[in-house]
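To keep things clear, I will list the structure first and then write my remarks on it.
Every protein chain except one is present and positioned as in the full complex.
For reference, chains read A, B and C in written order, and residue numbers begin at 1 within each chain.
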């Protein structure tokens, strides 16, 4: 089966590199175009990019010439890891020109007709693409977003608990340095240190989960009616965002009810058969001191969320610890999964029929 | 003025070493005896001890012979950094033999007639020594304790806010490896990692603050009527426990009210002139990303608590970040300050009159 | 094809765990027995072992009961990661009882009739097994050793250069904490620090390479006639030993001669088809700041040696930087490769004929 061409925007950055790493040997997609700022444009990717992941960039991509931001792209699918200001205008432009854009940037997440997709949880929110096509006059183009990386473990863990009426959430994060991109956090700032602040992060963490976990209405998402308080910290960890979460419910479940809900969680049926779908979506670990970023971030090839230490909370109802890989599940892997959902749901024109059937398996 | 002799129990451990480091050039005290487990006893301190702090042990102490745990001690004051099981029996024995014991161990903290002293906050709790002497038939001996290190920044920050009626506290800690002693945390466990669990720590953090901040009654302390939820994490930081705190009040103060209370806080009058008393007790920092362990732990020679990022909390009333040095303010420095209070308050027999007058200045 | 049973000695330690991790899905071997100290014996492996690698132990091994050191073993092949003192007597005993022992311990490395095997380099040294069987009256048993992990990158890099007459070697290592086992290096010792000393390491580094690179004579190995000076340092890195090497030759090659020798190196023919043989054995990297432990240690699934920065040396002839994964190529992976060689060369009784043919491909 021929693969679908994909363009990577912001290809030389930390998330851009993860896109490229994860797409090596992807069953549906092939990196055909790499796009970056003017400073990199015109050079072979291997030369333009300071590869910060392990090893070397895949050789097929290494020799691609980096295209400038204003290039005419041929790939039907665009994966974007652009900085917010550039994404603001360029992503809708590309959608208007007919590209299906799966973005990892925050610029458009809160737009009423743009979904924040975590397909395991809210695959149905993809229907907002129909709304945006109507609203904006796009024909074959689309724009969907991946959430902020900080909240992923919490949102995934809470999805199967919505039936108990999640009302209050306290979130304290310990976030990896890779979340800040490259060069990102200076080593002089973080070695033997914690930075108890990440610009803009707490605001996103207190808002985005309510949209992701909200219910799709005709032309928008009704935000989940819950109150969230977030405190975000940067710690000297390479990958993996760890979160301490306390939750208050309308109908307080027992600890066993919660563990049972996690164990039974198979995610939205439309997402189960996508190539990058996590299996399992959630792992509950009995280890008294788990999850830990270094030891659990690679679970399910970086797509599985690990939770542990579920216990009573003297203030709210229960508390637990969650972990997900911030540049895989929480960024590049998540945006690839979103692109897969768009293909499977028929939003990508001329995609092989075999693929659009996938999710129906 | 001649100095008072002090014995250090657990002298070769991480907190024992801090005692010795902090007592170099202390105006009142002189390390006269060093006590450790049988493995170390009989050797010169420099040989028995693997010094883990910077530089070398002070030369006066380096040549002291390490005494065994059952040695007859001559020092009127005993500073204890013993493991809990040994402290359980040995500390009261030493008090019964007439020594004034200032302990850093948890074994006796919750005994009704033993105070957990942070003199800036609750110097009056030292009156429980009268109670314990009555109860236990001790004449010149005494036993006072320093709190768990995790809660110090939070407790100090809340002390000036008690007037607003502190009712609910959520605490998430990011704790330094030195809190686990030496060898303590294996590097294979903590490099590029966070461990979201510290044995017994959350229980202490949910209990001890209520005693420290409680009100002295005739023969015990009435616990503060507040609910605390704690989640404790180990991070790759050498020294300095950072805490994210949310607080709910009976009478919600404004952010400015809180900052004013912190700025005005001078601590209990009996503690102000003690040699190790912090000046100031609390610093509020306007830096958007402060306090940070590495950059703020040495404030006030490790005795000052730094708070920052005071802001509204969507769930409770306010939230902030606090930091204190865990092996200075939160352990050895705190226990030395407690011993100073005992001297100044006349609980150490034959102490020079000049010292007992100090606190009255 | 049925797999050969393997017993792991020291199974709960850091190298023992790597053995178990690497043997998951091994084409020839199956972990049938796990052996550890009395403290662990009798418990299921998952309970006896504090797993320090990522994830969890493989489930087949997790449920094995840990055997005591004096257990009668059934596996024809024994992989040993015992502490030196225990290995000293137990390894030869097991060989005497008929087991083929592939050891990662230093105790027997320098015995005249025991080879230090790196099959890519000196597969022919396996003939010392015939000598030891003669000398010691062993019939089906054997004892071979893997070298010290520090020297592997250097030894592998020098093997293809022996033709130029290697005469002088200066080695400065920067070694990962995993080399010290678990708990091993205390985090208080290594965070924000380097320890310029590793007990016994420099002596091994100045001796073992001369045996590994030496020529097999009738009943022993003639040591390579070269002078080595080593300085060994511990750095805050999880895995991967980095070495700065300077070399003086009898017949000085050009830098291009050396690169050509590395590029052409295919290793000893008897080793090429073994399942764990590295492909390629050596990678030369043009990156100006490579190899780096974190980015290059996983090359060739941890079995490839990466070299870089080849340049003239003002003192000797040339200098370069080398890296190999210390617990894979330099320990568990290396000892597994040695066991594979023993099978392929017919030293394991009753091994399937198919396997002994492998190396002849």
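Everything below uses one rule, namely that a contact is a pair of C-beta atoms (placed from the backbone, for glycine too) under 8 Å apart; a residue touches a chain by one contact, two chains touch by 3 or more.
Computed from a predicted structure; not experimentally measured.
Every visible chain touched by the undisplayed chain in the complete complex is listed here: A, B, C. If you put the hidden chain back, the residue from C:242, C:282, C:299 or C:348 that touches it is C:242. Touching the chain that is not shown, out of C:27, C:42, C:196 or C:269: C:196 (per the contact rule at the top).
Only one of C:18, C:204 or C:295 touches the chain withheld from this view, namely C:295. Across A:186, A:215 or A:255, the single residue that touches the chain missing here is A:186.
On the side of subunit A, the interface with the absent chain consists of residues 14, 52, 177-178, 182-192, 236-238, using the contact rule stated above. Mapped onto subunit B, the footprint of the missing chain covers residues 53-55, 191-192, 294-296, 298-299.
Where subunit C meets the chain that is not shown, the touching residues are 168-170, 172, 174, 191-197, 206, 227-229, 231, 233, 235-238, 242, 244, 246, 288-295, 308-309, 313-316, 319, 321.
To be clear about the criterion, only the chains that are shown with their structure count from here on.
Listed by label, the chains that touch subunit B and also subunit C are A.
Here the chain at the heart of the shown protein, by mean C-alpha position, is A. Note: the chain lying farthest from subunit A is B, by mean C-alpha position.
Computed from the mean C-alpha positions, the centre of subunit B lies at a distance of 48 Å from the centre of subunit C.
Averaged C-alpha coordinates give centres for subunit A and subunit C that are 40 Å from one another.
For subunit B, the set of residues that touch two or more other chains comprises 191-192, 236, 238.
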